[in-house]
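Removed from the display is one protein chain of the complex; every other protein chain stays in position.
Up next is chain A:
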Amino acid sequence: MVTPLGVGVAHNWERITNGQSGIRAIEHIDVSDLPSRVAGIVPSGDEPGAFDPDTVADAKMRRRMTEFIIFGLRAADDAVADSGWVPETDEDRERTGVMIGSGIGGLKGIAETAVTLEKHGPRKISPFFVPANLINLVSGHASIRHGFKGPNHAVVTACSTGAHAIGDASRMIMFGDADVMVAGGAEATICRIGLGGFCSAKALSTKFNDRPTEASRPWDRDRDGFVMGEGAGIVVLEEYEHAKKRGARIYAEIKGYGMSGDAYHITAPVEDGNGGFRAMRAALRNAGLNPEDIDYINAHGTSTELGDKIEHDAVKRLFGHHAYNLSMSSTKSSTGHLLGAAGSVEAIYSILSVINGTVPPTLNLDNPSEGCDLDLVPKVAKERPVRHAMSNSFGFGGTNACLIVGPAP
C-alpha cells in the first residue's frame, strides 16, 4: 500500500496505530488562491516510508503513466510479491486477473493536456496522453508486467471504488472466472483542478489550513469537510483451496460484501442513511453473520458535517444494542480521504485490526457531535479482539459498498 503515512503495510500500521497523521500543508503546487490548502500527501525524498517512483518504472516508462498509475503499480507489485504467487504455466496466468480502479484517474494529466491543446494545438498532444490517463491502465500495466492473463477490469465508483473492486473481484473468484485476483484502487488528484473542484462542491476542510494534522476530524463538532488524500491499496485475493495448496500466507477471509444505491442526490448522502444501512445489512446477510459478530467498523467517516452523523446513526439503527459493544473509527483522520483508493486502503487496515487485535484511532476527536455516543476510538488506538471487521465506503452518485473481513479460515 501507498498512503500519506508512507509505503508498505507494516509501516502504515505502525504509524496509524501510533496516532500519526499523514496530512500536511500543500507546498508542491500553488494553492494560494484555493480555500483548502491541506492534503494527505504521499511522503517522498528522505522522509520515513518515502515513495520512490524509480522503484516502479524508469523515467522513460513513467512518461506513459500519470501518478495514480504509478502509485497503483507500486502497491500492486508489493502485494503480488508478498503473496508469493508467480504463475508458471499459461493456465495459471489465465486464471490470474487484475481489478484495480480509480475514482477519477488521470485528472492531472488531463488538465495539463487541456492547457497544451489550448496553447499549442492538437499536434502537441502526447501520443501517451490517452493510455497515461485511462483508469483501467493500472490493471493494464499490472497485467503486462506480471503476465496475468485472466479478467482485466477496473471499477469506477468514486469513493467506493476500492471496496467495490475487492468485493467484485472476490465474486469473480467465487464465480469461477479466476483463482487469483489482484484488486484495489489508486488515486492521485491533489492538483489545482482536483482541489478546486472539490472546493467548489464545498466538500473540503478550509478552517484548518494553519493546523493541517487537525483538519480531518470525523464526528468532532468542529469538523468542516474532508481532506484530500492520495495513494493506493491493493490486495491479492485467492480461492481458498488454491491458496492452501500452495502454502500461501493467508491474512484474512472476505466474509461478506454488500452494495446499495441511494437514488437520492449526486453528492449528498440520503438524510436517513438508508443507503449505507442497506449496504451494511446486505454485507451481513452475504456473510451469514449477525450484527453481534462485528467488533470493529472502519467507517467511511470523511469528516463532513452531514455524512459522519448519518453513518453513525445508520450503524446504531442496524446494530441496535450491539452498537455500544463494537468500536468504530475513521482512519481518514490520519490519511485524509484517498477517494478511489480509500475503500481498499481501509479494507487493509480492517484486516490488520483482525490480525492484530488492535483498532486504529479517530484522530482529533476532541468533542464528539451531539448524539455521537458510540465508541469512536478517540485519538488513541485500542487493543481489543476483533472477530470480524466491517469497512464502509460511500461515493458520490449515492454508491455504497460494505466489506466484512474475518480471520483466515
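To be clear about the criterion, a residue touches a chain if its C-beta (ideal position, glycine included) is under 8 Å from a C-beta of that chain, and two chains touch if they have at least 3 such contacts; residues count from 1.
Assume contacts and distances are computed from a predicted model.
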{"item": "Missing subunit (named according to UniProt) among the choices \"Oligopeptide transport system ATP-binding protein\", \"Co-chaperone protein HscB homolog\", \"Fe-S cluster assembly protein SufD\" or \"Acyl carrier protein\"", "value": "\"Acyl carrier protein\""}
{"item": "Which residue of A:33, A:58 or A:88 touches the chain not shown here", "value": "A:58"}
{"item": "Selected residue (touches chain absent from view) among A:124, A:221, A:265 or A:379", "value": "A:124"}
{"item": "Absent chain, residues of chain A that touch it", "value": "58-60, 63-64, 123-124, 126-128, 131"}
